[in-house]
Each structure stands twice: as C-alpha cells, then as structure tokens.
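One structure follows; several queries about it will come next.
Missing here: one protein chain of the complex. Every other protein chain is in place.
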Amino acid sequence: MIKKILSSNPLIMLIFSAVVLSAPIWLTPLGANYPDLLQKFAIFGIFAIGYNILFGLTGYLSFGHATFLGIGSYTAVWSFKLLTMNILPAIILAMIVSGVFALVIGYLSLRRSGIYFSILTLAFAQMAYSLAYSVFTPITNGETGLQLSQQDPRVLDAMAGIAVTDGIPSTNLFGTLIKSMDGYFGFYVAAVMLIIAFYISLKIFRSPFGMKLRAIKSNQTRMKYTGFNTRPYLLTAFVISGMYAGLAGGLLASIDPLAGAERMQWTASGEVVLMTILGGVGTLIGPMLGATIIKYFENIFSALNDSELHNIFDFLPAGMQEFMVTVVSPFVGEGWHLTLGLVFMIVVIFLPGGIMQGLNNLFGFIKRLFGLGGSSSSAADTVSKGEAS
Amino acid sequence: MDAILIQILNGLDKGGAYALIALGLTLTFGTLGVVNFAHGALFMMGAFCAVLFNKILTISKKVKDESITFFDAYKETPYLEIWWGDTGTAIIDYSVPLSIFFAIPVMLLVGVIMERGLIKHFYKREHADQILVTFGLAIVIQEIIRHFFGANPIPTPAPEIVSGSAAVGAFFGLNENLVYPWWRLIYLAFSLSIIAAVFAFLKFTTFGMVVRAGMADRETVELLGINVQKRFTVVFGIATVVAGLAGVMYAPILPPDYHMGMDFLVLSFVVVVVGGMGSLGGAVLAGFMLGLLQSFASMNEVKAILPGIDQIIIYLVAVVILLVRPRGLMGREGVFED
Partner (left out) sequence: MSKKTPTLDRRGFLKASVATSMAAAAPMFFIQNSYAGSHAKTFRNMPKADAKSVTLGFNVPQTGAYADEGADELRAFKLAVKHLNGEGDGGMMNTFKPSALKGNGVLGKKVEFVTGDTQTKSDAARNSAKRMIEKDGVLMISGGSSSGVAIAVQGLCQEMGTIFMAGLTHSNDTTGKDKRRYGFRHFFNAKMTGSALGPVLKEEMGTERKAYHLTSDYTWGWTQEESIKETTEGLGWKTVKTVKTPVGAGDFSQYITPILNSGADTLILNHYGKDMINSLTQSVQFGLRDKQVNGKNFEIIVPLYSRLMAQGAGKNLQGILGTTNWNWALTDDGSKAFVKSFGKEYGNPPSQAAHTCYVQTLLYANACEVAGTFYPPEVIKALEGFKFDGMGNGATEYRAEDHQCFKDVLVVRGNDKPTSQFDLLKIVKQVPRSAVEYEAKIFGGELGPYKV
C-alpha cells in the first residue's frame, strides 16, 4: 500500500518539484547557491534526463549528443538575432531544429548497433563540431562564438514596436512577465522546464513505449524474430533525447546568449555519458543526480585553492593540517578532473548501477539492520527503478 | 607534380602515426576483445617518456647569470655537460631517439599492470562498460601527467643533425627546391619498421602463431592445453609499447601535452573501424589510406571546390564505410557485423 502511494506519479512529481524549487535553500550550506550554478544544475539535468531516455532505456551508447545541445544553442541565438528576444520561440525553435538533426543523424546511425553505433555518432559529432568551428563561420562565428549585437534585426520585436536604443537588450519572457533572464529568474525558468522534462520522462518510462525500448535493450534479436520492427522505436527515442538536448541548449543560450562550438566537442558528449553513468543509468533520478554532482565538482571543487583548503582543515593540529592540504590539493582546483575520473572508474567497476544502486544497497542494508524485511519497498527504490509500477 | 609528391609524403607521414596507434588498438581488440579508450592516453604517455627522459638528462646546475642586472637570474648547465663535455651535449641532443630504450620497459610495465589490474576484470562485461571504464582511466592518466608536467606543451626537439630538411625533390629528379623535413621521413621509416616487426613477430614466431590461433578460435587453442590468457597479456603489453613508441617519436613533430591522446583517440578508432575491427592488416591499410586522403583534402585546389573538406574527410569516410560495409575494408565477415 505504502509502496503504491510512494511510487505514484503525482507524489513523485510533488517531491521532485519541491526539491528542485527549494534548491537555493538547501544548496546554500554547500556553497552552491548562486544563479549561474543553479541554472547549470537544471539545464544539464534536462540534458542528462533526455540522454537517459536513449541510453538508459535502449542501451544505445551515443557519443555525440552534445551536437544537439550545440545546435539548440545556435538556433536560439539566431532566434534572438532575427526574431525576438523572447525566449519562448527560441526554445521551441531550438527543440525543433535539433529534433530534425537528430532525425537525420539517428536514422543513419541506428542502422548499426553496439560499438559501431557509438563510433557513428562520434563521427557525426566530430563533423558537426569541425563544421561549426571552422567551416560554417558565417552561421556560427567560429571560435569567437555567435553573439548578439545591437544592430540585429529582431523582426518580431520591431513589429511590436520595441525599440532598442541603449545597448543589447536582455532575453526575456513576453517582455513584462519576466524582463530579464539573469539571476534567480533564469534558474526558475530552467527549473520549471526541468520539472516538465522530468514529468515527460516519467511518463515515457512508465508507458508501453518505454517497455518496448527496455525490451529492445534486453534482447533485440528476440524482438526482431518475433516480427517486431525495432527501428522506429529506437529512432523515436533518439529524436526525443535529441530534442531534450536541444531544449537544454536553447535554455543555455537564453540565460547567456552566446553559442560556441566547444559545447559540441566530443568530450562534451562524453560528459553527459559520465553524468548518466555516475548517477545511475536507466533510473529516473540518477542522471539528474549525476549532472548535479559533476557540475558541482566543476564549479566548486575546481575553484578550491590551497588557502581555502587550509581554512577547511583549520580544526586539525598544524602538522596534520599541512599534511591533509598536501594530500588533498592534487584532487581539487585544477585537479578536479582527476577526482572525477577516479570516482567514475570506481562507479563503473563496483557500482554499474551508479549512485542510485549505491543508495539502494544502503537502504537495503539499513532495512536488514532493523529487520524490517521486504526486499524492495523503499521510495528511492521505486523511483530509481521506474519500471516497478 | 611537386605538390603531389609533398602531399603523398605528408599523407604517409600522418598515416604512419595513425597506423601505429590503430595497430595497437586492434591488437587489444583482436586478442582480448577489449575496446580500449585509454589507448590514446598510452600514446600520450609514450610522448611523455621522451619528455621525462630529456628532463632526466638535463638535470642542471644553477649558476648566477651576471649579465642580468635587474634581478637575480640563473643560468642552467646540465650536469652531463659539466661531467662529459661535448659527449654530454651530444647525448642530450639525441635524447629523443635514446628515449626509445627508456620507453620500451616503462610502457611494457604500464601495459602489464593495466591488463592485470583492470582490463582483466572487464573481459566478460559489455563493450559499453569497457569503453566507459577505459574512458575513466584515460582521464585519470591524463590528469596525473598534467599534475607532474603541467598543462603546457613541452617542446622536445629532434637531434640537431636531422632538424633540417632533406632534398627529396633532387632525389626524385624533380624540382631542386623541393624539401621535406628529415624527422618526418624518419618517423615514416620508423613506423614502417615497427609495423613490419609486429607482423613478423606474429607470423614467424611460435608465440605469434599461438596468438593468431587464439585470435581465430580461442576455445580450441585452450582445449589443446595452451595458456592463451598469459600470451594475450603479453600481447596487451606489446600493444602498449607500440602506442608508446608511436608517441616517443612523435614528440619532435608535436610538442607533447597532456591532452594529445584524446585528440588521437577518436581518429584511431575511426581508423580501426574503417580497416575492420580486429584486422591488423586493415588497421595499417586504413591508417595510411586516411592519412593520404586527409593530406589531399587539405590541398588548396581541393578546398577551393569543397571548403572545409580537410576538417571532416576522415569522419565522412568512416560514416560511409560503416553504413555501406560495416565490417570495414579487411574485416572478416561476421565479426562485429550488424
């Protein structure tokens, strides 16, 4: 009974929304409460949740998803330049255009599976990156990155009679509703998008469509032998996850209207793989968790330096303090990638289910400890598995 | 004609590097069935063997530089020069070729430790897991190198005598002015001989025969009572050494930095699939072919027709091959075909 309530969609959504919207409060003690990082949490959460729909459900490991994020960003910036500073059309266009690209790339790549699929997506991603970086410079402005300028036409804004006299206008939501996307407002817009994205992902996970994708993952050959054409389902999943990436890219550009080719590089695609695996591939919450952890590392760990470490280990006696700082310093600051690589390896080796599996094991252990019995009735478990209902 | 000769040399030169890296990658895949995303990092470690060896040779004594009056500056003189005079200078000058002897044992050790310590546990796991764990390992190796050597590329010059260029034009009876850098010619010759050595080793030694048999049908060979696993571990070590040597000799062409492995990794995977997963000959052929293609694609005449083609040609070829002939140029039918 309790299990049923805990795994019901409305309750999960309620808890998820509450946790996301209150992020500025509970992240304060962790030093992560500032708009830019909060926005990154939400946006990369969307990216990872979308990636998980492909990789988590079907097991197809794409190494080129950052392409769609980049395309989303470029589309959004062009929408700001040509149409209007309103973010809504920009985000919708970003999703459509990346969806189209995902359709084409997915259609071709999905003709192969396994490592060949990975290499195909990688090849497409590298092509897209090279083209954006140094060939299509009139569209992408190459290395410098695509930026707004005061002289942009902004046709729709001009028609609505919004004149720009002083500097570059800010991105907004219908002008009056939210006048500018920076600061906490950017975060709340992204957070609302994240909640919607999460809801759709929840629905997909618990739909017959999601079941079919999982069936493809567990045994594609059998599916094919039963006369089931898997490709349209795979392609749909690919396009959906591409559109999630486009949404993330569009939001990224809405909050900071600049699009650079670096965000399409294959290492950026690798990052979303890291997020998904770290959090727990195929789980609902895991990818979001992984995205948060990696972005936290990237922004907070990477900025720690020796003097701050001294502050942290202040409580220790002088000799110990020196020792701890020496030991820890290679792993923070510039060395945060080292920590990331190590954590990631440990997860792949010992916890293939990611942090969510770790949490599950922990809950199971606690339950056994208190002799509560019942193998899988915790909320975390049901949320993480998704398919339990 | 002149331009074409130069482009061929350029292509062979690039192809040599691609082929060497792809050869090692294919060895690991063909024997152990492991997709090693840390292979690029091994190439990078090889290049840093050259850097480290050079650093060891040039451990210096600091002497105050009197010509600088603004502040205290120091001149550095390597101890080798102080002790052995010109001989010392000459040894330092030849540090890159000499570091081959330093790199072989180091890389062999790295390879064996890696296989025994990590890769071994991943034979039975999915390819995706192998990719992921070796990707993590690549990041770790890269960051360790960065911690000790910094983020900047470190210039590692070739010996003085081969730092100039050879008059290849005169040699081929073409334009007298046509020259090509010595070191790049040496790199080409070096890569060819390493490739030949690996093939000869597999072809003509008993050890190699067992390895090839094991690649073809592991179970049968094991039923004969031969410890295939032990030999495959050695093969992994050899693959590591090949990647390392490719890196050592590449150091004078491109000053090594901690990230260079990642740049070559993607390329070498493309080379492997174009050649055919698990096919050694295919890897070599594809390496040289893609090197040549890339070189010709970057001619101004070609770029005038297809702008930017030089940036994407390799990936384009890979996509086409994978879609039209997924087993690659020389891959066996049924291996990894889908």
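The chains carry the letters A and B, assigned in the order they are written, with residues numbered from 1 in each.
In this text, a contact is a pair of C-beta atoms (placed from the backbone, for glycine too) under 8 Å apart; a residue touches a chain by one contact, two chains touch by 3 or more.
Given the structure is predicted, the values throughout are model-derived calculations rather than measurements.
S.K.: Quick one: say which of A:156, A:258 or A:343 touches the chain that got left out.
M.R.: A:258
S.K.: Which of B:184, B:231 or B:327 touches the chain that is not shown?
M.R.: Missing-chain contact among the listed residues: B:184.
S.K.: Tell me which of B:100, B:299 or B:330 is the one touching the absent chain.
M.R.: Only one of B:100, B:299 or B:330 touches the chain omitted from view, namely B:299.
S.K.: By the contact definition given up top, give the residues of subunit A that touch the hidden chain.
M.R.: Against the left-out chain, subunit A lists 21-22, 24-25, 28, 31, 33-37, 40, 130, 133-134, 137, 142-145, 147, 149-150, 166-168, 170, 176-180, 182-185, 188, 256, 258, 260, 262-263, 299, 302-303, 305, 308, 334.
S.K.: Considering the whole complex rather than only what is displayed, give the residues of subunit B touching the chain that is not shown.
M.R.: Here the touching residues of subunit B are 2-3, 6-7, 10, 13-14, 65, 67-68, 70-75, 151-153, 155, 157, 163-165, 177-181, 183-184, 253-255, 259-260, 263, 294-295, 298-300, 310-311.
Simple rule for what comes next: only the chains that are shown with their structure count from here on.
S.K.: Could you please specify the touching residues of subunit B with respect to subunit A in the complex?
M.R.: Its residues touching subunit A are 35, 118, 121, 127-129, 131-133, 135-140, 142-144, 146-147, 151, 262, 266, 269-270, 273, 277, 307-308, 311-312, 315-316, 318-319, 322-323, 326, 336, 338.
S.K.: Contact residues on subunit A for subunit B in the complex?
M.R.: 59, 61, 108, 111-116, 118-120, 122-124, 126-127, 130-131, 133-136, 266-267, 270, 273, 277, 330, 334-335, 337-338, 340-342, 344-345, 348-349, 352
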